[in-house]
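The chains shown are only part of the set, and none of them has been moved.
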Amino acid sequence: MLVATALVLLMTPALAFFYGGLVRSKNVLNTMMMSLASLGAVGIAWVVAGYSLAFAPGNGWIGGGAHLFLNGVGLEPRGSIPHLLFMAYQGTFAIITAALISGAIVERMRFGPYLAFITLWALTVYAPVAHWVWGGGWLARLGALDFAGGTVVHVNAGVGALVAAVLLGPRKDYGRQALLPHSVPFVLLGSSLLWFGWFGFNGGSALGANASAALAFVNTLLAPMATLVVWMLLDLARTGKATAVGAATGIVVGLVAITPAAGFVPPMSAVAIGALAALPSYYAIQWRSRTRLDDSLDVLAAHGVGGAFGALLTGVFAARAWGGTDGLLSGHPAQLARQAAAVLATASYSAAGTYALLKLVGLMATMRAGRKEEGVGMDVPQHGEEAYTSGEGAILVMTDRAPAMDVQTREGRP
Amino acid sequence: MKLIVAIVRPEKLNDVLEALYKEEVRGLTITLARGHGGELESVETYRGTTVKMALVDKVRLDIGVSEPFVERTVQAIMRSGRTGEVGDGKIFVLPVQKVYRIRTGEEDVEAVTPLV
């Protein structure tokens, strides 16, 4: 479990590279910071209140205040692992879920309002949904299956991303100019590290190194392989060329789709889920890019669609013999209905919550960068840095001197 | 024959290319450059170090044109590259003695006429 938590933590920087490689070089630091800052802002919010809202005893809708400020969270076991570690593990999920949303609004949202938004989102949208499914809330009682977060994490983030993209509006050049990834190797690095980290995400969700963990682990290996193959074939069929960005996307979609099912389905079903999941996401991306919906890095198509589809397929393929409840193929169509209910409930709540929060943040501050800032790129105006510098023509400013210092530096040197 | 050298903002490049396209200017070469002029300098900080970027990203276009095209080309760039704020760039018109098309060895006017 220690290792699993470390692996999930690594997913957030991995996401930073996946997203960072996909944007233009003038926005890469901003994009990466949107993921990394979640490690700070959401992480601390989780410790202060999020964990308690999700996992302290409460009602069917939300947890209580018993664990605010980690009150009563110590080294005593919770299930088979120390309570503290359980809290940390769950915290890494909250962090990455919030960070996922950033893919919808990169290259145009100001950094301060973004930080405020994801911190609030983690507390008011993520924590309740986590409570519903894993904290003993109403979806858990209903019997919806979500092994490692297909609905809680991916549907939730995907729908949040959709709402955020709509509210912020498209980038000024969207649909007019080609907005190309500045470093595809970074995209491949990110998706590879995501896969590596995802073993902690799914494998660790068994909360122990047992047979369930082994199953979840192997399924996390097999499903993305199948998605990768199908995605490459779709690419080849459509344009005759298997793209690298497509391969990276396919891996992520396969990981997303197997997440809710990982510990509940036999391995060949994992292959099937992975292969099938390529289709809706692939076509969602094709369709999205022809609309005015600038969900810039396709969070909805990869995580929302992939997660929802995976959650439904869980209801199809789940088998009691492999650790789940029986699903459609084992003769229990009711499970599919429960899965659909979970997806719908999460999607609705996430949409409403994200909408309300963004409106609130929009009242406090301007969320969107100006056209000029967008033109120059977010890195310099928002972070005061460039990602790649040659240093030539940069004039050193002595911070403890008067404003006239740069002339003085120029002339006053030995 | 003239060589028109234009320094424009990178965010305006697509507009300039489009304007030139409409003027039927077909051949050109661009280079990434950095300029220093009267523009506002941007301030950056790295750890304790504060830095003024005195050089701003620009794009340089080199366009070889025959005499009748000079004015149209210059006007097209001026129209499409303008934002009205300091830093829009400059256009230089240089005399050219000879132009060759490497592929065919054609010279001067023929060398810059597209053969579609």
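Letters A and B mark the chains in the order given here, with residues in each chain numbered from 1 onward.
One rule holds in what follows: a contact is a pair of C-beta atoms (placed from the backbone, for glycine too) under 8 Å apart; a residue touches a chain by one contact, two chains touch by 3 or more.
For clarity, every value in this text was computed on a predicted model and none was experimentally measured.
Enquirer: Hey, what stoichiometry does the whole file give for these chains?
Expert: A x3, B x3
Everything that follows uses one rule, which is that only the chains that are shown with their structure count from here on.
Enquirer: Provide the C-alpha centroid distance between chain A and chain B, rounded to the nearest whole angstrom.
Expert: 42
Enquirer: Okay, in this complex, where on chain B does chain A touch?
Expert: Against chain A, the touching part of chain B is residues 11, 14, 34, 36, 41-46, 48-55.
Enquirer: So in the complex, the part of chain A that touches chain B is made up of which residues?
Expert: Per the stated touch rule, the residues are 176-177, 375-376, 380-381, 384-386, 392-397, 399, 406.
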